[in-house]
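Structure first, then comments.
Note that one protein chain is taken out, while the other chains of the complex remain in position.
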């Protein structure tokens, strides 16, 4: 039994509040238990230099924590004058994951800026960020479809992320809180689509290793978590859920 | 009549939600209309180098905006690698203002870090930050008094801030929203104590000037706003309101 | 009686030496007692991006101290790799103040760079900078008028700045030297036009507060100082003094 | 058939030259085909602040490319003044991977700095770096064992890394060169021990996804590559190969 | 007799390996004894802003050391976020020296980037860099001549650099190794052309001075070293040696 009485395959309570902040095209406050992240999606009418003139769009993400999102206060990255390696890793991951389910050709020469700001942290901030960012992105594109800027929703599938890990006693668990995460021998983040395909798989043994059977058990737990998270996303995006589910049926998402 | 039907001496709706985030010693979400700021006060058991060994404490503040707190998305200061002049001015102002009503000798060699993070901006972010930060600071010190770290509340008086200004038509108004602020000929921020003393006065004519009668009218409006803000603070800090009001009666706040 | 035998309403000796450095369009060495500042105004034939194509000009200021302008040597900001909050506050203040008395529409798409470099500091460096910068700006514009680049002097009024404060014994004084400034409970910088209008008012109680009567006494002292400083400026700008005084008479300076 | 006539499960030619540079305690030039990396391991007699006083050591890595290691010249990160997100990700990965097979308690309060400098790049620079860094680390520790600083070799198992991926035609391949990597739909880096345990697993679909069967096929290819790389490492570390192989037999590497 | 049994006028063993790295237009590994430098020359089809539209080219150099090129590991300049004064001095020197023997008008609007990366350091890294860079530059231009981009070799003369110095016992020596360099009272770097003209002369007494006769003795030693280095360069550049030697005969290199 886990400290908060969850089963090994049980998510923490998940909530998704939409239209949280008024200015962004898409805005969400997502919580995975005590982890709370504001995910804002902003539309900019131009693309980075490497894409100019190709008629194609881009999605990029930034991630940050309030200094006192954590038990101990952290120094602001703006005060330090540079962004940490951990922050860079996470924001690159979020952007890459979102790009896997969006048809960038359909959005024209626009950039979607996705800001994930953690206001309270208790483990799983990157998975909550991806899961919430997906909703903010759908809402932002929905606004562009409704005002006629885009012809149709350019999102091809659902996208969710969840953590799994191995505790020191060898048991595999789903959705680690901070206390579990800090003790775990193995920590894995899994990003999946609504059709059960992988987008990202990042498993790490910090001063430890893991076997093939442990990997398989973790991936199975992750699949269980993803299925539940997609239901939360469907509720949050309302009418757009059917649109996206319709695409899954008609065509397998494929780069080619 | 103002755009949102307020009278010239009328504040926007003010709300103060305490214990907003779980980790900080004091945490507040304050709103002045659509301006929303998270104010967190964190206690650190040491002081900056210039104060070491003097048995005295320090209060310092940091201020930031989420990139999409504003109508147009702003570049993160951590991405730019430096903090803007505007941000520095505001965080120096917040820290200085708070130090005016706290007896730093009573808090020992501790630093109070006050983080004001604007999640939605509609004018008056610095005045909302100071007004909310005061509540977070009282709550943080209250926790230290209750757990025996401090003998008594080291806060000597209330502290609030409000903006006043002069519109192009020459009328003086209280608590400017963003649209009013961007048009105003004069913008003034007034920081006052519960006893009606000034802590800071910053009046600026951007490509314009103001006369002595205009100054007097603005200061009179500011006093009206301050009186109402103190009532909101009293409600938010509960039991500590009487403690602080008691100090006002018994002694004039004085540096000497 | 003050340490240097001045009365409370007495300025230190003020000198303004024009054409101090040969390259800038306007160049001044100003001294307020032992505070000495080189103020150089340079004309650049373009404006910052946010103003391009509007046919309007801009004035911006930079402020710095030589490392040994002060009693203790300071680390150069170029060595630290960043500009301090104090420096930013002062240079923003100087630029804003100058823009209040210059008609930016009349100077075309040009930027006036005003550099205030303190070579010796003894309190009041920001007020000396503004007072000297005004002279450098008038001289620079005068050169543009004489060579036919501008049709007429675009400066609408005089601009001067002076400090006032409250000593620990409660007395209000004019033009604080460093020793007075470091002890004062209240420090206020007042920027005024030749017609007695305020451009900036920045009053600060560092770990102290001030009352309305104290404010009024300080503003009255400031007015006395400003009147004398304008006479020094008139002598320094020579023929242009009448031109600017003529504008005062014919029209009130107004943004509208 | 692949462009360079390799089979899908075939590595490029691998060479490991030891004692490449004279100053470092361990120095290796490793090549995976045209990818060439200098891996230097340096011993420093102190640990980072977070470990001081715990009698435990640390391993950290830095990664860089010569500007012209690539087809197009890259700007130096020292000229840009900051390290890219990609570089940070890779150097964090290398350090984490090495720490998984070294008993940090056995090395005392020492830091092993591992520098991986790519002098020629053709895909797989991070996997070549890890594979070569392992050899440099064993050689550096070997020197410390021989001169009596350490009692025994603190490395518990072999450590190698290899890339696998999925080409646009759906075929899974081992050890991608640059041209393959730039076209691949899926790119996965696998870090494994000599006993076939995973240390890191990082699979990414850039604008694409991958299925469970594809994952399994890729992991199987990776295992084939790892087996061959370990033989190259055994040859390079000479006498230490038996010592490390002996540890594998006697005890499963485990964090607890 | 010197520590490594060299005579005072004897160079260390010099080797120049061409085509060391595959991507650059010109690539050389040069060694002066244990000092080893990779010199890569890259052609870019544009010039810096200050030269645009003049039909003229540019040569610029960057210099760096691997962290463990030296006895003690150095912190990477990319990690420190800035380039040291020593590095800047050296890279400015290399670029300036190369520009003295190349006819920039003949290369069109192109920039030659010369990267000198020290992989092992034992004194004389800047002189080895210049000597090796010259070869890389000739090879790069040779490639442009052969593929028809340039009509003829734009290099007018040979260019080599060597160090000379004065030991504490007063003796002048040629080509100082690190141990000699760290003890020397005077250190001088001489950059010369094939015709015996000076390009750069940088002599420094660190806490010491030198006389005119010492200067003359050092310059004479330098000339001896330069003569030998040119022979190594001739061997390395093959067919281009005659082309460059032919220019020497027909015309004195002159700026006018």
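We call the chains A, B, C, D and E, going by the order they appear; numbering starts again at 1 in every chain.
As a working rule, a contact is a pair of C-beta atoms (placed from the backbone, for glycine too) under 8 Å apart; a residue touches a chain by one contact, two chains touch by 3 or more.
Since the structure is predicted, the reported quantities are computational estimates derived from the model, not experimental observations.
Q: Thinking of the whole complex, not just what is shown, which of E:82, E:143 or E:217 touches the missing chain?
A: Candidates E:82, E:143 or E:217; residue touching the omitted chain: E:82.
Q: Touching residues of subunit E against the unshown chain: what are they?
A: Counting only subunit E, the missing chain is touched by 82, 85-86, 88-89, 91-92, 96, 99-100, 104, 168, 185, 188, 193, 196-212, 215, 219, 253-256.
Q: Residue-wise, where is subunit C in contact with the chain that is not depicted?
A: 21-24, 27, 34, 38, 40, 42, 44, 62, 64, 66-71, 73, 76-83, 87, 113, 115, 117, 119-120
Please note the rule applied: only the chains that are shown with their structure count from here on.
Q: Going by the contact rule set out at the top, which chains touch both subunit A and subunit D?
A: Where subunit A and subunit D might share a partner, there is none at all.
Q: Please report how many Å separate the Cα centroid of subunit D from that of subunit E, as a whole number.
A: Roughly 35 Å, centre to centre.
Q: So, what's the distance in Å between the C-alpha centres of subunit D and subunit C?
A: Once rounded, the distance between the two centres reads 61 Å.
Q: If I count partner chains per residue in subunit E, which residues reach a count of at least 2?
A: Subunit E, residues with two or more chain partners: 81-82.
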